[in-house]
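Other chains of the complex are left out, but the ones given are in their true place.
Naming follows writing order (A, B and C), and every chain is counted from residue 1.
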Amino acid sequence: MSTQQQQKTEPAITPEIVAEHGLTPDEYQRVLDILGRTPNLTELGIFSVMWSEHCSYKSSKKWLKTLPTTAPWVIQGPGENAGVVDIGDGLAAVFKMESHNHPSFIEPYQGAATGVGGILRDVFTMGARPVANLNALRFGAPDHPKTRHLVSGVVAGIGGYGNCVGVPTVGGEVDFHPDYNGNILVNAMTVGVAPADRIFYSKASGVGNPVVYVGSRTGRDGIHGATMASAEFSADSEEKRPTVQVGDPFTEKLLIEACLELMATDAIVAIQDMGAAGLTSSSFEMASKGGLGVELTLDRVPMREDGMTPYELMLSESQERMLMVLQPGKEAMAEAVFRKWDLDFAIIGRLTDTGRMVLTWHGETVADLPIDPLAEAAPEYDRPWAPTPHQPVVIADDVPVLPWTEALVALMGGPDLSSRRWIWEQYDHMVMGDTVQRPGGDAAVVRLHGTDRGLAMTTDCTPRYVRADPVTGGRQAVAEAYRNLTAVGARPLAVTDNMNFGNPEKPVIMGQFVGACRGLGEACAALDMPVVSGNVSLYNETEGRAIPSTPTIGAIGILDDLDRMATVGFKAAGEAVIVIGETAAMRAGGGWVGQSLYLRDLCGREEGAPPPVDLEHERRVGETVRGLIQAGRVSACHDVSDGGLLVAVAEMALAGGLGVTLDLAPATAALFGEDQGRYVVTVPAEAADAVLSDLGDLARRIGTTGGEAVAIGGEAVPLADLRAAHEGFFPALMGDEIVAS
Amino acid sequence: MNSAVIVFPGSNCDRDVAVTLADVTGRAPVMHWHGDPDLPDDLDLIVIPGGFSHGDYLRCGAMAAHAAAMAGVRRAADRGVAILGICNGFQVLCESHLLPGALMRNRDLRFICRDVHLRVETTDTMFTAGYAPAQVIRLPIAHHDGNYVADLPTQCALEDEDRIVFRYCDAGGKVTETANPNGSLDNIAGILSESRTVLGLMPHPERLADPRLGGTDGRALFVSVMEALS
Amino acid sequence: MKARVHVTLKAGVLDPQGKAIAHALHALGFDGVRDARQGKVIELDLEDDDPEAARARIDDMCRQLLANTVIETYRIEL
């Protein structure tokens, strides 16, 4: 198609077209002010993606700015493709989490797969070799007609991509709740490792330097994906289906190897993956960060389909593509590397000093936009928000008492606490030969290749706490991540956050967001885990009903000596079982039942204030536990979270294949209350007294390992029964669901 | 002992097995690019590693079987050089007809990554001489297409010629249907060529060859080869 | 009664397998392969014997299970 034809067929810009592009009349007026003329369709498309919620963070920016982001070990905080922290010995960990919620609901296999592909690119763009993937998943009720299909497709998609690329998927979390029925969450996290002094950034520099496109060809994939991720879901969203992208993990693997090979040279000035909003946001951001202009010759972009237009090229979300600025004269060498890996390579433009983005198509200018004004004028909203009303504290005595044996089996075999083996066995969690702690424990541990040190990693959030009290829930998500890292003996370093919320234009939802940010921020500050990267996904609603607010936290920590790593399972019979971290207030209160799984799943009451999180206490207990692990004084360690103390102990028993006799009164609130800031450890019998006397009031012995059951008083649940319930849930749910591929 | 690991686009256990080889033999293997037909001629062992060569598109191992380097592997095999195909490597060897049969999609259609028990069915090979006869070992599998099939004459030949090296079994060494993770014919997890110098297996011995990773049952395989060849 | 369902990717949807096949054919020296796409065929052996009823049922099967209508189209052959 000739340029003229193409421009002739371009529609005139009407208010409808503006609205279809997700721009408000106000925002469109700003476009007119900046340009001093009417934009053409390509230009309008560029504005629409750059100013979408997804790319501009217009509703969330104000609050994200309040999060703590610095520490002496932070090399790069938010603002780049991923966060970077110094992990010693000249190495840096590079990590981030990102959502792919809407695409995964529409096409679970490809949606989840391309989510993994996208987050991997964010990490290797910065020069890091990806060493681990994690995923935090939220599905609707297990018995909802769509759930099985979604679980099957999402899990197969995550595995299909990660397994092929050869990066182990080592951890994550899964929740079910009916309020995710129409809007599931798929949050994917990648952790990579790079030499600390060879991190690559997206800031362009050097007027005249070539702008180079590498990777897969551009097709009409996911055009409008970024705007789709910013608009509320409606029942007719089925029609948006053809916009889902198909991932090609094989090409991604080649892209990783080729990029890392080129990164070992001095050819690259700046590099940026093409994620949401593809070529538009990658070129725009590189130029904008460098305070430069950019000129792109769009007809040089490698294309997969005939008849593509500049509009489509700029908005396509085809996967497995990267944009780079090279040192002059390095083009041939770079091209040879990409050709060796069978990847497309094209010089599509150059940097200029005009401060403008100029796009040409067969010799004609098809867009000409000022970069700084567009970036600076990006809308930023201070949306009205309403604080979340406080929930009453649920009185323990008001909660129905079920026999503890039945309650334990029901919880351990229920949707939220049952074993996730069915999921993680579909993920290659061992490839790369460094997985020291596989899925199933508190945090996964991946050895730093060729050393005796390890990175620990986890994802955590308890959405029912957040919904009931976003400040407490925000704190708790960080505190639980801190605890999971601590429980393996790691020193927590930093977090990435993935904020999944409903429609921010509703004050109640915005209030949840504001509260969660406050809680996260307080916890990150108190626990010395700055936020180094993150992602915001808003408008997670179906027919006006919002998901439970879900600020997922991904966190990493460092283990300086893998010989001093703790695991969950009981190790030997006759050892002392000790709970660490109970406060006098907890003892006096008898156990916090509000928002507990016991109350929700067994009594059908999702209510009350969530357990408070005392950050100072959290830190003190965490340091104590880490000290014990690092001193080699405990033989197993597990934090107490969902389900409470008895569930934690039962998980340790199952993991070790060894029973336990507890010296506790079988009081419901004490056994199943979800008071925070607690760990359970085991200590060899002869060393128990010393540990107890060292810890004083912070620790209490609650039992002894041994036997083949979890026993309290005269009653016992055989481990075999517990295991059958625990391992049985997922296979029973998913049994004959056909596998997506 | 001199070894080489063939690297295809999409191989992803190449480094893992190289680490094990370097550790066991004290000498790093040559990492040999798939497009190069000329393998070093002093090799004692060639490993075709796990992964997703060419994305496992079309059929696992089908495209890799035609790589230039595979011509070199074939020549080396004819000379009696030991060849070890692990997981995707096993699939490549079947597609190259260096081993008989084929590997199809797992019975339950899902990718499976877990430790399995294997019974050592023969120790009459340089790969398993270091194990005890009928020893039960634990190794990880991680595959989508490990369901071994072969026609009846092939199956009989494998059996009669003592060329079945590993079978999936339970912890006690019993070869049962429930211990079969992928539907493989006769619980077959690994087989030999007629010459007994080419071994293909689905489980990953290199993944449990380091105590830090939770076990060392795979290490004996590499030690056996090294002892047989040096 | 035998029936065949042909499932193919919609036009414009990336087909990594097809791409790889074309590439591999080229590498094997088969020139002149402009493009390759891979689809699947599902052969069903049905108890039905009324073609019209069967077609309607198979159409249901396709939409519910055999084809992923987000990215694939299907064609029924009786």
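A few points about this structure:
Throughout what follows, a contact is a pair of C-beta atoms (placed from the backbone, for glycine too) under 8 Å apart; a residue touches a chain by one contact, two chains touch by 3 or more.
Owing to the predicted nature of the structure, the values given are computational and were not obtained by experimental measurement.
Expressed with the labels used for the displayed chains, the entire complex holds A x1, B x1, C x2.
We adopt the following convention: only the chains that are shown with their structure count from here on.
Rounded to a whole number, the gap between the C-alpha centres of chain A and chain C is 35 angstrom.
Each chain gets one centre point, the mean of its Cα atoms, and the points for chain B and chain C are 34 Å apart. Of all residues in chain C, those touching 2 or more other chains are 16, 20, listed in ascending order.
Touching two or more other chains at once are residues 248, 250-251, 342, 738 of chain A. On chain A, the positions that touch chain C within their shared complex are 106-107, 109-110, 216, 219-221, 241-242, 244-248, 250-251, 304-305, 318-319, 342, 738, 740.
Remark: chain B residues 54-55, 57-58, 62-63, 66 touch chain C in the complex.
On the chain A side of its complex with chain B, the touching residues are 156, 159-160, 163-166, 248-251, 253-254, 341-342, 424-436, 438, 447, 562, 738-739, 741.
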